[in-house]
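Quick notes on the structure that follows.
For this depiction, one protein chain was excluded, whereas all remaining protein chains were kept in their positions.
What follows is chain A.
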Amino acid sequence: MSVLDAAQPAAARAVDVWKVYGSGETEVAALRGITLSVEAGKFTAIMGPSGSGKSTLMHCLAGLDTVDRGELFVGDTTLTGMSDKQLTQLRRDRVGFIFQQFNLLPTLTAQENILLPLAIAGRKHDQEWFDRVVDTVGLRPRLGHRPSELSGGQQQRVACARALLSRPDVIFADEPTGNLDSRSGAEVLSFLRASVREFNQTIVMVTHDPNAASYADRVVFLADGNIVSEINDPTEDVVLDTIKQLDANANRVMETA
C-alpha cells in the first residue's frame, strides 16, 4: 500500500480483488481484479448487467464474503485474514446493510428493528440522533408498528434508519428499491441522499435503475467482474447514454469474436 493510497479519504477500498466461484468446468470468475475506492461522505452507485459481479463486490466489501486474491479495507482496516468473529464485529460496528427484502424481524416493532444492531452489540443509542434519523425517514407515527403493518416502502425506510443509526463507516444497499413502486422508491432514495448530504454518511448502492443511480454522486459501471466506466454527478440521461454506449461496445466485441 502506497503512501498516496493511504492519504485518500476512502471509506472502503478494494485493491485488485479476484473472486472465483466453483472450479473446473463450472468455474465463474465473478470479480476479475477490481480496484475501487469508495470515497467517504459520498453516495456511490454501482451499475452493470445482471451477473456482472455487483452484489459480489459489495458483499466482499461489507465483510459478508471473502475474496480469493487482492485486499479489502473498511477505513484503514484490512479485512484479509479476519476470522468469522472479527468480521461479525466489523459488520456490527462499522458497516450498515440494506437488502432488497427480508430486512426486518416480524416479531419486533419498527423501533425495535431500528435499534436491533445496537441491541445486539449491547450499545446504548444516542436519543438525539435516533430522533433525528426517525424524523428524517418520517417514521415517527409508525414506530410501534410491526413490519406486517407497514408498506414495502415504509419497511425499507425502517431498514435505512436501522443502517444509519449506528453511524457506520459505510452503508451498503443492494437494490434497496428493487421491490418498490416508483413513489416509495423515490422516498427511500431521497432519504439515502439526504443522509449523505446532511449526516455525511458514506453509502454504496447497487441498482439497475438509471433513475435511482441519478441520486448518487458517482456511478461505477461493472461488466464481467471489472470496472468499465465511471461518471460523476450523474443525471438519468447521462446514465442511460453510458449504458447504451457500453451495450454497443459489448455487442461489437461479441460480433468481432
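We adopt the following convention: contacts are C-beta pairs under 8 Å (C-beta built on N, C-alpha and C of every residue); 3 or more make two chains touch, one makes a residue touch a chain; residues count from 1.
One rule holds for everything that comes next: contacts and distances are computed from a predicted model.
The unshown chain of the complex is recorded in UniProt as "ABC transporter permease", chosen from "ABC transporter permease", "Nitrate reductase", "Fe-only nitrogenase FeFe protein subunit AnfK" or "sn-glycerol-3-phosphate import ATP-binding protein UgpC". Contact with the chain that does not appear here is found for just one residue of A:Glu71, A:Asp93 or A:Asp126, A:Asp93. The chain that is not drawn here is touched, among residues A:Glu27, A:Asp84 or A:Glu128, by A:Asp84. Residue A:Asn103 is the one among A:Thr44, A:Asn103, A:Thr136 or A:Thr177 that touches the chain not shown. When the whole complex is considered, the residue among A:Arg13, A:Lys42 or A:His59 that touches the unshown chain is A:His59. Contact between chain A and the absent chain runs through residues 59, 62, 64-65, 84-85, 88-89, 91-93, 96-97, 99, 102-108, 116-117, 119-122, 148, 162.
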